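The block underneath contains the structure these notes are about, expressed in structure tokens.
Every protein chain except one is present and positioned as in the full complex.
After this line comes chain A, so read on.
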Amino acid sequence: MSSGIGASVKRKEDKRFTTGKGKYTDDVRNDNQAYAAFVRSPHAHARVKGIDTSAAMAMDGVIDVLNGQQLTGDGIGNIICGWAITSKDGSPMNMGAWSALATEKVRYVGDAVAVVIAETQALARIAAEAVDVDYEELPVAASVLTSMKDGAPQIHENAPGNQIYDWELGDEAAADAGLASATHITSLDLTNNRLSPNPMEPRSAVAKYDDAEDHYTLYTTSQNPHVARLVLSAFYNVAPEHKLRVIAPDVGGGFGAKIYIYPEEITCLWASMKTNRSVKWTSDRSEAFITDAHGRDHVTSAKMGFDDAGKIVGFKVDTIANIGAYMSLFSSSVPTYLYAPLLSGQYNIQNIHCNVRTYYTNTVPVDAYRGAGRPEATYLVERMMETAAREMGMDPAELRRRNFIQEFPHQTPVLMQYDAGDFPKILEMAQETADVAGFPARRAEAEARGKLRGIGYSTFIEACGLAPSKAAGSLGAGVGLWESAEVRVNPVGSIEILTGSHSHGQGHETTFAQVVADRFGVPIENVQIVHGDTDKVQFGMGTYGSRSGPVGMSAVAKALDKVEAKVRKIAAHALEASEDDIVIEGGEVKVAGTDKSMAWHEVGLAAYIAHNLPEGMEPGLKESAFFDPVNFSFPSGAFICEVEVDPDTGTTEIVQFTSADDFGTIINPMIVEGQVHGGVTQGIGQALLEQVVYDEDGQLLNGSYMDYTMPRAADVPSFHVQHHETPSPNNPLGVKGCGEAGAIGSPPAVINAITDAIGTNDLAMPATPQAVWRAIQAGAKSVAAE
């Protein structure tokens, strides 16, 4: 069987993962290992009046107890947000100071005020309990609706009224004019529920300071070790880049939560210098709930106008987003440039305006979580389309079809230029597989059993492959978003690929090898992927925003081009043929139309022996490349969800879920299907089960798996996943990215199906049995009142 592009090759990395041999950060044990435990605030907002560490310091095995005054005193810089958003009045965003250990104030439950370094983890935790912190409690703003009110508690001095920015995209006058010309206007008020990311492996950091070399090594659960090194060095002043090595070994899931550089990594590095010990911290699940950046948390009010023919003539959106207590690394970009540019969906809309205000609250910082901004946009657009179709008495699929973009490239009024797609085709594929024609009969059959059956659509688009560096820079990004790769062909012909992408479950060791196998016809066993170590890989921007395929693999493809060119020259010279006649296939380098050939490894050997190379050619066979995308890639999909609701209990069962996705070129269909399964499951989690709950005092009320409901196997059906490939013209492989599609597209499909089943549109996520039951009761009441 081929192991090239398009083959469902089994994952190379799974042997170690399924036999317990993965090497994760917590598996690292250095000589002289010490352990950190953080002293965290139980209050959501309080002044720190004093920290008494004497009892902890007196305990046997306690090495040191360190606080924020010491940390800032040593010149460790504040944690920053790396994307500058400018308000519509031209003013810069109001970024409040965030010290890795709080100095004067704590701003959320979990904010760290001190760290205990001890000989064992258990000792560190016991000693942390003995640290006595004197807090003066302050009034709390636990939700964005509280924090934006006049007279709300002031969380950061430099953010008056807690506002971070008031930003807009699109032409407001045009959107107003469009709405004024509409014959039908649909209005919606939606909340995008706050989620906890919950990667399987909790965050961890092991820092080691070498005083002889004045050098630091950090093992950490990162999706982007180079970015971590850059930020730790340039902004947090931990050490200059050449004195800091960051290694992200096997990482068990990220979903965005492991992009950012958190207080714990900074503190461990600094503490390892202070104590001259290797310092390890590993989060437990309770700690993860109150320290890992949360996702979503939007409140939106929107209007969409339609003409007589059902064409969208205007779309106006007003969103309020919760940033949490501090601005995490990419927090500012999620409700702005990762959100509003997606509001055109798959539809040809000429007039769109979106206003976004963000506010601080006394909650865990909020940042990107699988999909990041795009699920929020998709939920709004697709709930809007379904609601409008119902109000206008139209088939929701037909309303979508009338508005689909049919020609590419397509320029939206909200920055994006879509690359390629075939929206009617994927909708048709999904409708056929889901047997939409047979739905009325299934609904009638369900009704006979006392169940309410409903069907819901979501036809969505996402922007992946972050991002053209120049464009990102013009929108405020603090970094370029290219990717790098290096291809090393060894003298024996085996190949190492060094990539700045980082795999934390995606299967890069397999798919990146497939790209190489496809190019040269070598077995994928002979290809090794090296990633996650700043000492090995020159540089890279990491993995998030479904960028490893469109950007990371493209850099590999570019480096392969260079290798291939050199191989042709070497072989043409050795075989006394023209370069143009050289064909590379099946592990051989041949002269077309002759029986002359060299085995792949013979070319590698020739390059390194260098006895017979073309005049002037350097020995060796190693090439590198940087790929900076010219545009985002735009995966699209059509999801159809079918549910049955028990009207007596409000329990929803997802009986059928169909996806038809266009990810462009697919490298490994099995892995892509796995990504869709995982993404859709997380989306179903958001739609039915998950929600972070704070009380009005800023206390997190559901910070454990007893209270925060993660989706389980029994909550999801067996998915029908299919693909249609329209390759992206903007990268060499035509890939678009598939990591987030499921989480982006599925929540509105689920809610559209439930609201179809129960016949009332007023239903918020998560649609728990209680929420659905209440919606049914309220719907019955309003019908009775009419």
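One rule holds in what follows: a contact is a pair of C-beta atoms (placed from the backbone, for glycine too) under 8 Å apart; a residue touches a chain by one contact, two chains touch by 3 or more; residues count from 1.
Keep in mind that, in the parts below, contacts and distances are computed from a predicted model.
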Listed names "Regulator of SigK", "Carbon monoxide dehydrogenase subunit G", "Phosphoribosylformylglycinamidine synthase subunit PurQ" or "Manganese ABC transporter", matching UniProt entry of the absent chain: "Carbon monoxide dehydrogenase subunit G"
Touching residue (missing chain; options A:Gln154, A:Gln699, A:Gln722 or A:Thr768): A:Gln699
Among A:Ile5, A:Ala36, A:Ile63 or A:Ala128, the residue in touch with the chain that has been omitted: A:Ala128
Where the unshown chain meets chain A, residue by residue: 39-44, 109, 125, 128-130, 286, 289-290, 695, 697, 699-704, 706-707
